[in-house]
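Below is one structure. I have some questions about it.
With one protein chain withheld, the remaining protein chains of the complex are depicted in position.
Take a look at chain A:
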Amino acid sequence: MSKRDYSLLGPDGARAVETGLAAAEWYHTDVPRKVMKELMARSDAPAIRDTVILYGCMVAFAAIGVALWPSWWSVPFWLAYGVLYGSASDSRWHECGHGTAFKTPWMNNAVYEIASFMIMRNSATWRWSHARHHTDTYIVGRDPEIAIMRPPAFAKLILAFFGIPDVIAFFPRMVTNALSGPTAEERTFVPQSEWGKVQRVAIIYTAIYAATLVLAFAMQSILPLMVIGLPRMYGAWHHIMTGLLQHGGLADNVIDHRLNSRTVYMNPISRFIYWNMNYHVEHHMFPMVPYHALPRLHDTIKHDLPAPNRSIAEAFREMWPALKRQLAYEDFFLRRDLPATAKPYREDFHKAALGEAIPAE
C-alpha cells in the first residue's frame, strides 16, 4: 500500500468513498432486542453519583493544593486534581457528547460544556467530528480522530502525555474561532446553523483564560493557572494512555470494530477516570449503551469478540512494539483473532487489509 494520506480532503478519503469503505454497514453481534433495550436504558443515578464524586474530589484536591502552595507537599494534590481535570474531562466530554451518561438532557449538556472547556475542545465543533469517528472509525482520509497515524510520530505521542500538541493547537484556534467563527476545515463538517455557536463558545473560553491570566499577573503567581489551564497538561497523561490503546497498532480500513478497536480490562480507578471506555469494541459496536452498562454488554457479547487485553501494561506491551514496526513498515498491524464461535463477517471485504498482516511477535 502506498503512503497513507490522512487529510479529509485527500485521495485516500475519496477512494474510501468509491470502494464503499466509507459510511459502510459495520458488523454488529446479534443481541436479542429485549436484552439490548435493557442495556440501552438510560438512568441519571450512576452519572449523578460519579459527577458528585468527580467534582467533589476536584474541589477538595484543588483547595488543599492552594492551601499548601507553594510547598512541595501540595504536589500530590495537584497531580490528583490534574488527572481529574485533564483526563476525566475527556471521558465526560465523550459520554455526555453521546448523550448517554445521564437520562436528563440538561445534565448531559451541562457536564459536556464543563468537560469541553477543561479538555480544551470547542463544545460546538467537536460534537460533529466525533460523529464522523463513529461512522468511519479508522478509515484513512475519513476519520478526523485517528490518534496514531502511520508511520507513528513518536515524539508527538510522547509530548501528548503532557498535553503539549493539543494545547499548542488549541489556543490559536480558539482565538481564530472567537474572532471569525469556524476555520475553513471546520466548516466542512460543522453545519452552518452552528457556526455562530462555535464563535460564542470560543469567546467565552477566551474570556475565562484572559481573566485567569490577569489574576496570575495581579498575584504575581502561577497559582491561578494551576487551577485553570495547566492541569490540561500536567494531568493529560491518563487520557492519552487509555486513548492510545483504543485503536493503536490495530487494523485500519476495515468495517468491523472487533478488528480495529481494543477492549482492555482496567483497575477501578482508571475505569472511573475513563468512564468504562476500556470496553471500546463494545462502545463502538453499540454507542447507544451508556457507560455504566458496558460491563454488562461485554458479558453479553464477549463470545463474539477477540480476547480482551488483561491490563493496561499488557496492552502497551502488545501495542508499543507494533507501533515501532510501523515506523519501518507502515502496513504492519496486529491481526485480531476472532473466537472460533464468532460469526465471520465480510472476510472478502477485509481481505485486502488483513491479507497484508504480518503476525505480531
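In this text, contacts are C-beta pairs under 8 Å (C-beta built on N, C-alpha and C of every residue); 3 or more make two chains touch, one makes a residue touch a chain; residues count from 1.
Operating definition for what follows: contacts and distances are computed from a predicted model.
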Identity of the absent chain, which is to be given by its UniProt protein name, from "Methane/ammonia monooxygenase subunit A", "Rieske 2Fe-2S domain-containing protein", "Glutamine ABC transporter ATP-binding protein" or "Zn-ribbon domain-containing OB-fold protein": "Rieske 2Fe-2S domain-containing protein"
Which residue among A:15, A:42, A:200 or A:324 touches the omitted chain? A:42
In the whole complex, not just what's shown, which of A:8, A:23 or A:203 touches the removed chain? A:23
Touching the hidden chain in the complete assembly: which of A:29, A:74, A:87 or A:100 does that? A:100
Even though one chain is hidden, which residues of chain A still touch it in the full complex? 23, 28, 33, 36-37, 40-42, 98-100, 103, 105, 127-128, 131, 134-135, 191, 193-194, 286-288
